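Partial complex: the chains shown occupy the same locations as in the complete assembly.
Note that the chains are named A and B in the order they appear, and that numbering of residues resets to 1 at the start of each chain.
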Amino acid sequence: MQNDLLTFGGRALASRLIVGTGKYPDMTIARAAILASGAAMVTVAVRRVDLSRREGESILDVLQDAKLAILPNTAGCYTADEAVRTARLAREAGLSELIKLEVIGDQRTLFPDTEGLLQATRVLVKEGFVVLPYTNDDLVVARRLRDAGAAAVMPLAAPIGSGLGIQNPVNLRILIEEIRDVPVIVDAGVGTASDAALAMELGADGILMNTGIAGAGDPVKMARAMRAAVEAGRLAFEAGRIPRKLHASASSPVEGLIR
Amino acid sequence: MLIHLNGGEHQAPEGATLSGLLEAMRLQPGRVAIEVNGRVVARADFERVQIREGDVLEVVQFVGGG
C-alpha cells in the first residue's frame, strides 16, 4: 500500500473512508454529511427507474460538483447471475468498471453467499471489472477472492446496518495479516467512531460505511466523527501502540520524591 | 405495441428506439442503463436500437445505497 492513500484497481483515493449514500433523511443532509466525511468515493445502488412518478433530484445530482468517485453496488442480489447482470447495468450507467459486489446469502442478516461471490468475481474480473467484493471475515475465502482477481477484499465487521462494531477482531486481524497485496476494507457493521478507529488499528486499509452515518442523530456531525476516527485509527496503527499490561507503570518518575 | 418495462406492461410506438423511449419518459440518457431481453445495451447504441413487440426492458439508474 502506498503511504497515505487507499489504492486499488489503479486508483488512489485521498481518503480511507468510503461512504454510502442511502438512508439519509433528505438530500441536503446527505450531501452535507458525505462532504463532511471527506470521502473520495461513494457507493450507490442500481434500481429501476420508477415510472409511476416524476423523479426528484437524485443523489448524483446533489453530489455532481463534488468530484467523488462513484462505486455502484449489487445490493439486493441473491445469486451470482443477478449480481453479474446488475454489475453490467451499473457499468453502462456509470461508465466505469468499479463494482462493489454483493451476493447476499441470507435475507435477515444480509450475510454474503461466499460461493456465489467467488463465482461472480471470476466472471466480472474476466469482463474487466474492478471488483470489490463484500465478504465474510474468513481468511480462506478472502484469499480465493484475491486470487480470483478482486481489487480489494471487503470483510464485514458485523451485519449490515446493525451498528454492532467489530464482532471478531481475531478473525479480522488474521485476515489482514495474510492479505497483503490488495487492500482490506472493512464493510458493514461500524456503529460509531470507536468502531471505525478499532478497525483501522487492526490494520484495515479502509472502511466502507453507510448506516452508521446516515442513521445517526446528526448525520453531518457523525460524518465528521467518522472522518476523524478513521484518521485516528490509521495513525495509531502506524504509530504502534503500547503493549497491554495487567499492572500499572508510573508515568511520573519515582526518583526525587520528597519524604 | 406492447413491451414489458421494469416489471410492468407498457405501450410503445412501432419502430421506437431506446432514445425515443427515454425521451417519452423524460429521462436523460446520461443517467440510465438499459437492458433489452437480458442484455445490456451500450449507451452509444440507444439511438439505433429499435424496440420490438414483446421486448423485456429494464431501465435502471443509480439511487442512494450503501
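The rule is simple: contacts are C-beta pairs under 8 Å (C-beta built on N, C-alpha and C of every residue); 3 or more make two chains touch, one makes a residue touch a chain.
Given the structure is predicted, the values throughout are model-derived calculations rather than measurements.
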Next item on the list: Quick one: state the whole-complex stoichiometry, one entry per label shown.
Entry: A x4, B x4
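Note that in this section only the chains that are shown with their structure count from here on.
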Next item on the list: Provide the C-alpha centroid distance between chain A and chain B, rounded to the nearest whole angstrom.
Entry: 32
Note to self: Give the list of chain B residues in touch with chain A in this complex.
What the structure shows: 5-8, 10, 25-27, 31-35, 38, 40-43, 58-66
Check: Hey, which residues of chain A end up touching chain B in the complex?
Finding: 20-24, 30, 43-49, 51, 54-55, 58-60, 70, 72-73, 75, 85, 88-95, 160-161, 208-211, 214
